[in-house]
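Have a look at the structure below, then the notes.
One chain of protein is taken out of this complex; the other chains stay put.
Now for subunit A:
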Amino acid sequence: MKDLAERGRFGDYGGRYVPESLVAACAEVEDAFREARSDPGFRERLGTLLALHVGRPTPLTPAPRLSAELGVTLLLKREDLTHTGSHKINNVLGQALLATRMGRTRLIAETGAGMHGVAVATGAALLGLRATVFMGERDVERQALNVFRMRMLGAEVVPVGVGSRTLKDATSEAMRHWVGATGEAYYCVGSVIGPTPYPWMVREFQRVIGDEARGQCAEALASAVPDYVVACVGGGSNAAGTFAGFVDTAARLVGVEAEGGAGASRGRLGVLHGFRSLFLQDEHGQISEAHSIAAGLDYPGVGPEHAYLRDLGRARYVTVSDEEVVAAAVRLARTEGIVPALESAHAIAWVIRAAGAGELPPGATVLITLSGRGDKDMSTLKELV
């Protein structure tokens, strides 16, 4: 498939719908990224950080007990084992290096569950940058530990008290802040959303997940490529990175959304936060609030490439309920000794359901990206398990 991402368009989706004041800043980021990605020095530096600081490559772990129960062969791509505990760090280190290359001294970011914020705080500390992280007040309450963690790392956390006080509003506020600070600050977007070049650039920084998994599957599976590749989707960065490694294979790609945050499954065409894609909205065109037990999936839209893959029929997007997610997290914990993030548990939940319903043929091979670990969700799970 031709890569449309480089041109900033994914069919009818993508683009750069930003205020005029941000056009030059976005263009500057795009130019810098184009230069950096073809610079062996940049790639080597990023590769070294990913190996020595993040602990890449992450393993591909078989899940024999759960596989036996479900009658399929599961392989888990272990982004939960990265430093800081989620895939977010892959993208952040790429962008933080880019920011230093551009001479910026501060990172701006939005965060939902706090995992991107923690990764940004970490990347900033590692490279000697300052960091300002915008986080909805509701998420500040839900994820108090991550707030402390960001502050411990030296980042400034700014609670956002407008609108639904979650990720959507934190993103708006980060953009507003960036308009007034483009000279010294770099906006480090955390998912495959935002204006060009972010959806493309973030996918490129996350494709390490899919590229590694492709090689690891080739060793682990007689068929070399799994029958199914499954990942959770909020904005969709871990899925985009995973899918990038398999989009040119016969593997069936499945993105699993939260029932209350299903941009790809239930969104309508719209524009928000600088890009054209599918968004949850009411009949009047006002953006709806997303609701999910997993704060990281509380986003009313989906990255433009996912909207495009959906239209093409190349990837399929499905939803699972909060109850299925909690049950899946518990089941993975008790069969494999791995407590997944509630976001990642969405992917497990769909596989459990699809295997039970006979939708996955017996013996099917399934790659699941475990985007993060469940430590941050202990207080939520404690109430439910």
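Going forward, a contact is a pair of C-beta atoms (placed from the backbone, for glycine too) under 8 Å apart; a residue touches a chain by one contact, two chains touch by 3 or more; residues count from 1.
Keep in mind that, in the parts below, contacts and distances are computed from a predicted model.
K.L.:
According to its UniProt record, what is the protein name of the omitted chain, chosen from "ECF subfamily RNA polymerase sigma-24 factor", "Tryptophan synthase alpha chain", "Asp-tRNA(Asn)/Glu-tRNA(Gln) amidotransferase subunit GatA" or "CidA/LrgA family protein"?
P.N.:
Looking only at the record, the undisplayed chain corresponds to "Tryptophan synthase alpha chain".
K.L.:
Of A:11, A:163 or A:215, which residue touches the hidden chain?
P.N.:
A:163
K.L.:
Of the residues A:175, A:213, A:233 or A:264, which one touches the chain left out of the display?
P.N.:
A:175
K.L.:
Among A:270, A:303 or A:374, which one touches the chain that has been omitted from the display?
P.N.:
A:270
K.L.:
In the full complex, which bits of subunit A touch the chain not displayed? Write them out.
P.N.:
Counting only subunit A, the missing chain is touched by 15-21, 23-25, 162-163, 168-169, 172, 175-176, 179-180, 182, 269-274, 276, 279, 281, 284-287.
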